[in-house]
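We show some of the complex, not the whole, and keep each chain where it was.
Chain IDs A and B follow the sequence of writing; residue 1 opens each chain.
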């Protein structure tokens, strides 16, 4: 069987205006890559600046548990107070997972 | 000028009717499925088209004609955010941050309002000066800077200030307008002729499609009318009239034609809903978007589109006609 490493899949859904900043943060905290999807959604908070542009972004990154934790902290301190953001983590088995750590 | 006739003429223009149709679509929950990509494609097209035409016509303008209107525009970009801010703080009792956020929008300019005013003037046979698109770009930036400064003088340390500035300066509206002006200016009328069918003949029709979608978006904002309160609703109608009158006046002093000062009035009266929201969201994340988006897009834009623009033309006619 192919070796599969257990890592974390960190998913962030956020208003589009944050896209660049979130990716910069992810990289600086140790993520080696990410995948981005254009999504829409509704949540607890009301309008957001990007609402009339119609879209949020979903950013998914395979990271080590430490990077996931660091990003959680960054989100809690820099984004949660004022922005429409949601984030969660799922344990995943990754093929050739060593290249993402 | 037959003010009433002009007003009816405006209300029955395809672009105003398309805007109303869009609002209706949202109210009836009609699933038209206007693709967001079409909306973005149309904005790129419209901004580039007015830039190009402006650039071609800029060749006919001398610096002597240009400097006074340009100065007036920059002045208006510095004054109007302050007046909006003052009104919001004093009369509206808004906190510093939300007042600055709204002021940034009302000091800046909505390119679509500019286009609508331009179309209206031409349908009346009162065209504006060819260099106006350059003034749109000039008017877009200062207000946002001033508004952010108003907060910043007291609240140091907002890390993302420079990001906000970069956002406005390189944002689609300033970039495509100025870029279009540059391309049009360099290419000149002869080389422009080959692309004119696409950018000139198609323009009004593309605007109809665009306003159909904008109507849908604006109607969604109407749902928040109750949440913003009566003060902001009044603000969204009266401040444009105040700023519009100021724009017409200064435009006329600066030597603009009747059409030119009316269009400048509409520009000054308008509230940004592309450049400003993006910049404000970054620089003042604590401000509540419901306030500034509902006011600029739900109240002021429809007001200017329907009643405001004919009003500024009527004013310009009184002053300069």
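The working rule: contacts are C-beta pairs under 8 Å (C-beta built on N, C-alpha and C of every residue); 3 or more make two chains touch, one makes a residue touch a chain.
Remember, predicted model here, so these are calculated numbers, not experimental data.
*Asks:* When all copies in the file are counted, not just the one of each kind on show, what formula do you get?
*Replies:* A x3, B x3
Keep this in mind: only the chains that are shown with their structure count from here on.
*Asks:* Would you kindly tell me how far, in whole Å, the mean C-alpha position of chain B lies from that of chain A?
*Replies:* Taking the mean C-alpha position of each chain, the two centres sit 35 Å apart.
*Asks:* Considering only the defined contacts, which chain B positions touch chain A in the complex?
*Replies:* Residues of chain B touching chain A: 36, 39, 160, 163, 217, 220-221, 224, 227, 273, 277-278, 280-282, 285-286, 288-290, 293-294, 297.
*Asks:* For a test of understanding, state which residues of chain A touch chain B in their complex under the given definition.
*Replies:* 15, 17, 21, 46-55, 81-83
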